[in-house]
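Note that this complex is displayed minus one protein chain, with the remaining chains in position.
For chain A:
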Amino acid sequence: MIEKGKISPFQMALIIYAVVVGTAILYIPFITAQHAKRDLWLSPIWAALSGFLIVFIITKLYKLYPKKTLVEYSELILGRTLGKIIGFIFLFFLLYDTAIAFREYGEFVESAFLHKTPLVVVTGGIALTCAFAVHGGIEVLGRCAIIFLPIVLVLYLIIYLFLIPDLNVKNIFPIMEYGWIPSIKGSLAPHAWLSQFSLLSFLLPFLSDETKGMKWSILSVSVSVMTMVYINLGNIFLFGGIITSTQFPVFQAARYISIGSIFEHVESIVIAVWVLGGFVQLSAFFYMLVLGTSQWLKLHSHKPIILPFGFLIILFSVWSASSFQEMIRSMGTTTPFYFITIQLLIPMLLLFVAVIREKLRKA
């Protein structure tokens, strides 16, 4: 086995939470609002379906093939050749997913602060830092999550608490003015984000207490959805009708904080703390990608391929979209289908075949 470290179920829940929510809170409100308008807070609730379904599938698969990741058991389920192909498809997707996450991180830092810094410097810098964490293995990741994420979570909460004087609750009415459809259309992007819970497959084998894996995964989905609903509600209360045109509502909300004209201009703190969450998210992506690849290649250690993959991620993050607008547009249109196809359909297919095999073997 490549990784000998262990993490607690709580650490696992935090890591996967960071993977899903880290960039989601930045981009989801804007993308969702394009369709859902003022019902954008409903969309993550629909998307929770994907989250729960995937957790169910992944834990079920894990029960059939304990101590194995998706890349490993796909070979056992589908046979060597087909399994390798599916593994490759999944890993290639994961590379793209990771690169997109790095790109999202970079684009945000660029448009909020470092307008003139080349994107590669921003993403390269964080990639290098993440590489150290990945080198340390799963335990380092788990500890980073346990140290940083509580701070990040508290931050998400207090942004809107500080804005209470400016929040207008009436903005959410009328709820579902145009029926269910807009909020369901808007849930496309949250569906894609929550489908990333399929990556749990790379974390479950390292649990110190496997019996609690399911429970904490479900909890993590719930908290992720609640965070998104909370952020979306805060944004609609604050921005009302202009929610459809505010690109980084959370950032703009942080800028809007002003208490007694002393406590204001706090967005730099918000970003600094957000970067902590971003670091955990990107490291986790990076780690899973490297781990999966070394399992696919049957390497003895994941360490030699960390730097090459870091380089590859940066390349893909540049290739993935030619501009910020293109990235945003694809996140609201094509990317979710790609995400859901790979992350929901492949595990589903695997589970289907695995269950049939199980039945045949018993019969």
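Convention: contacts are C-beta pairs under 8 Å (C-beta built on N, C-alpha and C of every residue); 3 or more make two chains touch, one makes a residue touch a chain; residues count from 1.
Please note the rule applied: contacts and distances are computed from a predicted model.
For the chain of the complex excluded from view, the name given in UniProt is "Ger(X)C family germination protein" [choices: "Ger(X)C family germination protein", "SGNH/GDSL hydrolase family protein", "ABC transporter permease" or "Acyl carrier protein"]. Touch with the chain that is not drawn comes from one residue among A:10, A:256 or A:324, which is A:256. The chain omitted from view is touched by exactly one of A:242, A:272 or A:315, namely A:242.
Within chain A, the residues in touch with the undisplayed chain are 111-112, 114-117, 170, 173-174, 177-178, 239-242, 245-246, 252, 255-256, 258, 261, 264-265.
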